[in-house]
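Note that this complex is displayed minus one protein chain, with the remaining chains in position.
== subunit A ==
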Amino acid sequence: MSAIKFETSDGFTIQVERETAVVSKVVKNFLEYHPTDKCTFHLNCVDNATLRKVVEWMRHHKDDAYIETESDESDEERSQDVSIEMDPWDANFLNEDLFFLLDILNAANFMKIKVLFKNCCKKIYLMSKGKSSVEIKRLLKERCDFTDEDLQRIANKYEWMARVN
């Protein structure tokens, strides 16, 4: 039986069945041009914990038709899918803390797993929805590089926002 290996950034190796591995577009494209039974992919920006999570997702979805048919749409089409609906299994699966979600998001982007990538984006949106910019800053631990004057200027520019209900 053919198996694909992934090597993580922290030096672990995970073996995955071929059907699962090809959920990743990177693997699929590679195997199409280099047919082989054994090969190892070095994922130098994905750590062990993240990869295990991603592989769990790939196993769950390996038989889903839409994963396969999901083609490379044009940018225009993609930007239309802004609904926040997602598969309930995924919604539950992605109930993780924000920083782990960011890891998964990065991994999904790197391995070209579009549905997982999209769903991570949606999840992050749902986590930050309804929060003020200060709260989001705290949530994401993003550094604020604006001076007080800058912030005041932005606030003035968007004073209409305060007047809308």
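As a convention for this text, contacts are C-beta pairs under 8 Å (C-beta built on N, C-alpha and C of every residue); 3 or more make two chains touch, one makes a residue touch a chain; residues count from 1.
Note that in this section contacts and distances are computed from a predicted model.
Missing chain, UniProt protein name, picked from "F-box/LRR-repeat protein 7-like protein", "Glycine cleavage system H protein", "Cullin 4A" or "Checkpoint protein": "F-box/LRR-repeat protein 7-like protein". Where subunit A meets the missing chain, the touching residues are 79-80, 82, 84, 99-100, 102-103, 105-106, 109, 117-118, 121-122, 124-125, 129, 132-133, 136-137, 140-146, 151, 154-155, 158, 160-161, 163-165.
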